[in-house]
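The other protein chains are all here in position, but one chain of the complex has been omitted.
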Amino acid sequence: MISLPLLPAVIIDFSGSAIAIVLSFMALRYSRLLARLQPNNFIWGFLFYFCIAMAAFSLSRGVGHIVRILLLFSDHNEMWKQLSPLSGGSNTMLMISAAAVTIYYHKGLDAYKALRTEAEKLAEANAKLQASAGQLQELNALLEQKVEERTRNLSESEKKFRNFFENSKDIIYFCDKDGFITSINTSGRKLLGLKKPVNSVTFYDLFAATEDRKKYVAELQSKGFVSDLEMECRLEDGSTRHILLSANTISDRHGKMTGCEGIGKDMTRLKTITEQLINHEKMASVGQMAAGVAHEINTPLGIILGYTQLLMDDFEPESEMHTNLTVVERQAKACRRIVADLLRFSRQSESIKTSVDLNRVIEEVLSVTEHTLGIHQITVIRDFADELSPVFGDAEKLRQIFINLINNAQYAMSEGGKIIIATREDDDGVHFSVTDTGTGIPAEIKNRIFDPFFTTKDVGKGTGLGLSVTYGIVQEHGGTVGMESPAAHSDASGTSGPGSTFHITLPAFPPGTAFKEDM
Amino acid sequence: MANILVLDDVLDAVILVQKILSRQGHQVEVYTKEEDAIDHVASQPVDLAILDIKLKKMNGIQVLAEMKKLRPDLRVIMLTGYPTIETAREAVNLGAGEYCVKPIDKQELEEKVAEILAR
Partner (left out) sequence: MASKKIREIVIAVLVLLVTTTDSAWALQSHGAPEGVYVHQIAHLLFAGALIYLYWHTRRTPTLAGRGWKYLQTFCIIFACWNIVALAGHEAFSFLSAEDFIDKNSWNERIAGPLNFTKVLYFITKMDHLLFVPAMLALVISLRTLYADAAREEQK
């Protein structure tokens, strides 16, 4: 009869039970470690409980099988009969428990998953928020930095422009639309001599000429700017300055004029210099022309004079013809004198310059002229400095100056009077002056006395070149000449008129200094 | 009574001088061209030459030099409309005796001529 030995099955049963128990507890251990490692993980929690159930089940079943085998094989059937239901029941219960845990897990996991998702979303949102917050902070810091930088730049820029505004030597001003000055730099205030508070001054009032003012306003309104407008500016003290004005309008966003800003350059000195230069040029060209003309005229003049004189020899001295010819001769001589003066005026001949003592020069001149002056009831008063530095000059020409001045003085005092000649010295140089007590020089011709050919004398009596020649000589010597009328020294005595004074300053020539060609 | 030569580029001027000096009794030859005047000096007796400085071709000073070469003892009066130190110095150096500023005064000329011939 075939029979199946159950021994292998029993051995498997016995050992298998034991191994199963061991393994189940190992599983339990790992699951516990896991649950401890990540306590918040629901799944590890589930696995832990599952392993508990499995371990309990393995234990129960394993023990049951082992006990059964031991009891049955050792003839303890009755005992086994008592224990068997307990074992079986325990097994059943534990199986159900394990199944229940597993099923429970389903519900739990979903909830857990939902929770996890929400938590993750929250975490993500949080992270994003933090990132945003971080970014915001960064941006903020950057912004602050930029603002600081800009402010710094602006203040530097502002400082730069303010400094420029204040330091500029030109007039820089701002006006509102009614023309009241809202802001003006220091130079402007000084140049224009503004003492009143600035806001009360209308810029327009500074214009001396109404056409200039009209032009300024018109151009501003039509073109929006004014470029290089030359205008005369009347200052508070009454004097005028020649200003070169450039300005433009300030408009608001809509293009309406809210004011204007401008720069003014004081051209007064430039104008003066230019005028002087023009004058000088005029004189030079006149001089050159004069020289040319003079030369040309000299020849025919000479012939006229010559023939006239020849003719005069052919007639009796008392005859009418002779008398007439005398007139012709006289006039021809007059021409000659004019031409000679003209040539002298235009001459750029080299002067012999040496060290000259002015006092001596004056005395030389007076020695010749004093006598004649005396005849004309003119007394000469000398006011010489005792010690006078020599000047580097042409004695002849300097003599010419004095001759000219004395002649003029004499002419001004037809009834007689006084001539006061004074010399002195200071740091600016050697000064001398010739004062008369004559009629004086009226204001309207004061500007013109040094012009060539300008004379108040009658025709034939003067060439009008004396003072211009004097002026030329003084320039040649590097000096200055000026005039005052009424005279600087006034005399108490009755017969005197307002008189005039001519001042001349020449640079002193200290001995030992090297000669300078253009001195 | 001397032999006088006058040189000036303006004809009227030389005729005038001729007239003035002939009335004094001198023999006056007049030229407007430098070469002719120099030739005359070379070939004819001349006691006095009156030369204008400003001439057409040459400078009066150059003419003076030429003439002086030909006749070193020649007396000369220079006429000028524009006296400068240089020309005066140069003229004197070359042996000009006198110097007259144009426009010429008849009396002044007569006196100067008489004076220079007397030397």
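First chain written, first letter: the chains are A and B, and each begins at residue 1.
Throughout what follows, a contact is a pair of C-beta atoms (placed from the backbone, for glycine too) under 8 Å apart; a residue touches a chain by one contact, two chains touch by 3 or more.
Because the structure is predicted, anything quoted here is derived from the model rather than measured.
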Touch partners, limited to displayed chains, of the chain removed from view: A
Sole residue of A:Ser58, A:Asn185 or A:Thr439 that reaches the chain not shown, by the stated touch rule: A:Ser58
Listed residues A:Ser87, A:Thr186 or A:Thr456, member touching the removed chain: A:Ser87
Residues of chain A (touch criterion as defined above) contacting the omitted chain: 1-10, 12-13, 15-17, 19-20, 23-24, 26-27, 30-31, 33-34, 37-38, 41, 43-44, 47, 51, 54, 58, 64-65, 68, 72-73, 75, 77-78, 80-81, 84-89, 91-93, 95-100, 102-106, 109, 113
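Just so we're on the same page, only the chains that are shown with their structure count from here on.
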Distance from chain B to chain A - Cα centre to Cα centre, in angstrom: 72
Chain B contact footprint on chain A (complex, rising order): 295, 298-307, 309-310, 313, 332-333, 336, 339, 343, 349-350, 352
Complex contacts: residues of chain B adjacent to chain A: 10, 12-13, 16-17, 19-20, 23, 81-82, 84-85, 102-107
